[in-house]
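Here is subunit A:
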Amino acid sequence: MVNVLFHILIFPGFLFAGGFGLVAEYVDRKLCAKLQNRIGPPWYQPLADLIKLVSKQDMVPEQSDATVFTLMPIIAFTATLTAFFCIPLWQMRALSSFSGDLIVVLYLLTIPTLTFFLGGWYSRSVFSMVGAARSIIQLFAYEIPLFLSILAPAMLAGTLSLSEMTVFYSKHPWLTMLNLIDFAIALVALLGKLEKTPFDIPEAETEIVAGSFTEYSGRLLAFFRIAIDMEMVAGASLLAAVFMPFGLSLGPVFGFILYLVKVLFVVALLSLARTIFARLRIDQMINLCWKYIAPVAFLQLIIDLIVKGIVAQ
Partner candidate 1 sequence: MIRPGKMIIQVLQSLFKKPATSLYPFVKTEMPDKYRGKLKYYPERCIGCMLCMKDCPSDAIVIKKIGEKKFQAEINLARCIYCAQCVDSCPKDALEATKEFELAKFDREKLKVIFSEETNSGSETKT
Partner candidate 2 sequence: MSEEDNIKQQLIEKFGFLSDKITIQRSRRIFADIPLANFSEIFDYTVRQLNFSILAAITGLDEGATLGFIYHLARENGIVLNLHTNAPKDKPVIKSVTEYFPAADAYERELVDLLGAQVPDLPKSDRYPLPDDWPANQFPLRKDWNVEMLDKKEVNKNEKI
């Protein structure tokens, strides 16, 4: 019982995931500022923002569906937290590992987007509704490439369990080199999932104010914010587990540091992408995903199939 509480509240639960989420947000913001030749925020800024939001009044719009409106941030938060239990962080095995947990992680990471949609839609504000519609359209665009890019390495490893995948790639480290294209695709899809420039279309500030989050304030917004931060870390951890499965037997201290470095490396790549591109339009984003990225992901799948055949012999 104590063990379960420890896992939920401290590691890899609320405290670790939330804290690391804030650290990742700080790294993202500070790096972005540095890349843009600014000073950037001090280290406590994400935490200060969160405390400010928590201390503010919750406002529920009169016309909104109050139940859905208040429930959605909590669901988003819970879903991302749950995903942490299934991703191997610094060991070979995740906390809860079973055959097919890869699919579970991918679906758990889809839930926040659905909550953005529902929360925005039931806010009943024009900006929220446009933002909600955009986030669901965007979901259809990036989800297929993301699934394909994660499934190809899984197929090569011949398993749908993340933990077994890392075991496989630890044995065949050279095979990870094969998945570099998939890593790039997964990064692009992750940008779409986290709604960051160039794919921050659902919350494009200059067009629709804040998209789904326009009507959110106070604690509810704080839940969404921390959920997005945690989603960033969870997504980066997933990428680290699938595409960088090395150094997993270094022991708790070095292994943990290596894990942090891997995740922050992915976060740094995301913030670099944020600074060098302009925001695309939603039609351009769909074109990009379906015309270029999805076919390349299929190509990688075929390559992996062929390689698997060779390895099996």
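We adopt the following convention: a contact is a pair of C-beta atoms (placed from the backbone, for glycine too) under 8 Å apart; a residue touches a chain by one contact, two chains touch by 3 or more; residues count from 1.
Per the selection procedure, all candidates are chains of the complex that A comes from, given by their letters.
What you are looking at is a predicted structure, and each value in this text was computed from that prediction instead of being measured.
J.: Which of the candidates 1 or 2 touches subunit A in this complex?
T.: Every other option belongs but stays apart; subunit A touches 1.
J.: Which residues, counting only subunit A, touch candidate 1 once they are in their complex?
T.: Contacts found on subunit A: 33-40, 272, 275-277.
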